[in-house]
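Before any comments, here is the structure.
In this view, the complex is presented without one of its protein chains, the others remaining in place.
Now for subunit A:
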Amino acid sequence: MGPVHTVYGPALLCAGAGCSQQFGAQPQWIWFLSSSYVGAHSTTLMPTVSKGDGMRGLAVFISDIRNCKSKEAEIKRINKELANIRSKFKGDKALDGYSKKKYVCKLLFIFLLGHDIDFGHMEAVNLLSSNKYTEKQIGYLFISVLVNSNSDLIRLINNGIKNDLASRNPTFMNLALHCIANVGSREMAEAFAFEIPSILVAGDTMDSVKQSAALCLLRLNRTSPDLVPMGEWTARVVHLLNDQHLGVVTAATSLITTLAQKSPDDFKTSISLAVARLSRIVTSASIDLQDYTYYFVAAPWLSVKLLRLLQCYPPPEDAALRSRLTECLETILNKAQEPPKSKKVQHSNAKNAVLFEAISLIIHHDSEPTLLVRACNQLGQFLQHRETNLRYLALESMCTLASSEFSHEAVKTHIDTVINALKTERDVSVRQRAVDLLYAMCDRSNAKQIVAEMLSYLETADYSIREEIVLKVAILAEKYAVDYTWYVDTILNLIRVAGDYVSEEVWYRVIQIVINRDDVQGYAAKTVFEALQAPACHENLVKVGGYILGEFGNLIAGDSRSSPLVQFSLLHSKFHLCSVPTRALLLSAYIKFINLFPEVKATIQDVLRSDSQLRNADVELQQRAVEYLKLSCIASTDILATVLEEMPPFPERESSILAKLKRKKGPGKLPDIDENRRNVNGSSEHSENTDTTNKVSYVLNLNSSPSTGPSLLVDVFSDSSTSASVDVSEDNFSRFVCKNNGVIYENQLLQIGLKSEYRQNLGRIYVFYGNKTSTQFLSFSSFVTSSDILKTHILHCLIASYPIIEGGAQVQQILNIECVSDFTDAPVLNIQFRYGGTLQNIAVKLPVMLNKFFQPTEMTSQDFFQRWKQLGAPQQEVQKIFKAQHPMDTDVTKAKILGFGVALLDGVDPNPANFVGAGVIHTKSTQVGCLLRLEPNAQAQMYRLTLRTSRESVSQRLCELLGEQF
């Protein structure tokens, strides 16, 4: 009955190993290979008999389509067929089941070719009620592939499914269950979610139906968890782990794993059953499990599923169970050392799949040092394996192993192999994993070696991964820099080797660091000066060079080889080759030179005065030239020195490069916390007066009507009781007391980042929503609510809403805040969206705290104590004594107090170990002066925090907020 297949195409599977790679050598297949368009140039042979039930008409149609020589011909043929089918469906004569099936199948084929189908759904639904299996089957297939939410149809489909589920015919029941699992819509969940659990646990259900029911339930639980009731069945599902039929156990394990991820406590009993089952599998002889043995590996799918289920839990507490599990894991590790039972790649893949999953579990438990080290050694062997896949996976798994304290050192021993992989691997994705691993295993001891290797790899690296390597090098160089001259060298090297891939974040960062560390400024100036000597240097180097020489050129001006005039000429020789933003930056460097070196003032004024500057077509350049020239002419030396003073140190913050890397690695995983440095002029110069005024007006605009972003103002004061049932996430709330930027919330789907700016009693929060998945979020909405009391104390409004957030995309919202009077509570950000059919509700407490409205106040020791005494009334002081929760590091504490918003006053407290601060809280109605004192006791690991303000509520709240930070 079978056709002679070899005449019309190569078999997918061949007896000889690796035969698929040789495909194409046999002459009789050439026509098939060479056809550029489906089956053009030669008539396609058609199978004489198709398998199972022949649908001759369908085969002819498919064959016709394949013989079409152009897209137009194909469309013509399809339109002809569609017209034919439409007339058959509309015709007076009732179609018999076979014809209906054939036409529905043709429609399905047309749809799968990529054409729209707008009829035939009804006929497909009719097929569901046929008592012929194949007709029913085609009906279900059509619906599974082409489901649409036509409500009438859904009712009819559900009716068909209901009948088949009730039929007690296992094949029909399976078809119905498959359809529910394939479509998985909410309507189906509503109709069947109650019924399926009972099918699953009923004693008389056939094994194959149980399997379908388990996975069907799993699907509904994923798409509409609210509709799948937990209940008595859940306990019985766990016992399916003991079922005789391994297929049932496999399906049930998938279901249990998903349920256990959501509510681990309810499925704790599955741990011991899973360990027992796993133990029986790994100790079984390979023939015991009959058809569940796959290329001499006992039940690999089930083993992996069980190991994954165990990864939902910490190591078992029960000692016997724990040692049984350890035995299993050891057995799996031992088997990896045994000689293979087959040369087939399927054997080694299945065996190693189990091994890698076991290693994942070992890493997840992170508690057995011997197992961790064994795992690491095993992966080390794979690093040099001849199979590319294994090398790739070993590099990947080692990345996670590198973060465990038990195995970090063991991972580091493989550094040479990994570096070698970077140099010799032919596949870019493997090299990428090698870069990842080097990054993960880097610490102070090997940073210089790793950074040097990455830099040299960068010279030849694939363009697709250059930017990521640049970011990684920049981060490692900064993180592990012992002396900052190395750091400066590294970054300049980066710009030299891969200037185009050095993003703004990277060169902003080197400038921040040089400005903040005076021990490296002279070296930086010398190094950039030397680097700029190169005849062709990257524009990014000109930017860094311009900025650094503008600030610190005086440090090298003593040497006649780098005298002020030489420095200026060098910079100016690059000017004409640069883009507008760089030129703008250079002009700022020039005006800084006028201040640093009066002797070159005339030369620079000549340059600024030239037509190419003063009449430059670019408004920004022209404005800078005019203003700088004027400034240099009319301002006295003192004023110049004040206006053009050296940049103050930047506030310490999370490296923006790190943020960028995170964002690159997973789209939408972190907000751009660096935006405020890219000001309106598009340059990085933020010292200039023009910029400052711009910023001020920006901030003052806060409460006027929104001018940016899509419109649609969400009314935040509307009653939004919908969120009442959602738990409000406060996990990261307290981390924002002393900082304004970062990730406030993250789950598997969504990441919410914040970037906030406050000035006096006004604040603006940029909220970034990152879709971490590859699927769209639909009907995305967000609004802010506050308690009734809070509403009278702060005002807020939220701008912009997004009906859809694409997979991987990030969108931004702006929230404006005004502090009316002092407050203790915090507003809540409510988010709702649909993901894969499920409504997601998230509520996050927004870190809007009273201390955000602080303005720091500097004062002398005398003033401080005078005011301290004035605020001596008992209700004005609040004191808290508490144990240190973090290491007592002076610098960290200082940074936290500054981040809290007050000025840190040096030399006020007679005891230098104590910290004293002062600031004013700005609200719309009033200003509240505030003094604080923090006394660490290193011996007792305790702190005493004292706050004095004119208002009891303010003292109380500030003490609560700050008291949790140390």
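FYI, a residue touches a chain if its C-beta (ideal position, glycine included) is under 8 Å from a C-beta of that chain, and two chains touch if they have at least 3 such contacts; residues count from 1.
The rule is simple: contacts and distances are computed from a predicted model.
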The complex's invisible chain, by UniProt name, from "serine C-palmitoyltransferase", "AP complex subunit sigma", "U3 small nucleolar RNA-associated protein 15 homolog" or "Sterol regulatory element-binding protein cleavage-activating protein": "AP complex subunit sigma"
Of A:Cys68, A:Ile143 or A:Cys216, the residue in touch with the unshown chain: A:Cys216
Per the touch definition above, residue among A:Pro225, A:Gly499, A:Gly837 or A:Gly929 touching the missing chain: A:Gly837
Touch criterion as defined above, residue of A:Pro225, A:Gly247 or A:Gly929 at the omitted chain: A:Gly247
Chain not shown: contacting residue from A:Ser279, A:Thr331 or A:Asn389: A:Asn389
Touch residues of subunit A, complete complex, unshown partner: 2, 5-6, 8-14, 20-21, 23, 32-33, 35-36, 38, 44-47, 50-53, 59, 62-63, 66, 105, 108-109, 112, 114, 131-134, 137-138, 141, 145, 171, 178, 181-182, 184-185, 208, 211-212, 215-216, 218-219, 222-223, 246-247, 250-251, 254, 291-292, 294, 299-302, 304, 308, 346, 349-350, 352-353, 356-357, 360, 388-389, 391-393, 426-427, 429-430, 666-667, 772-776, 807-808, 836-837
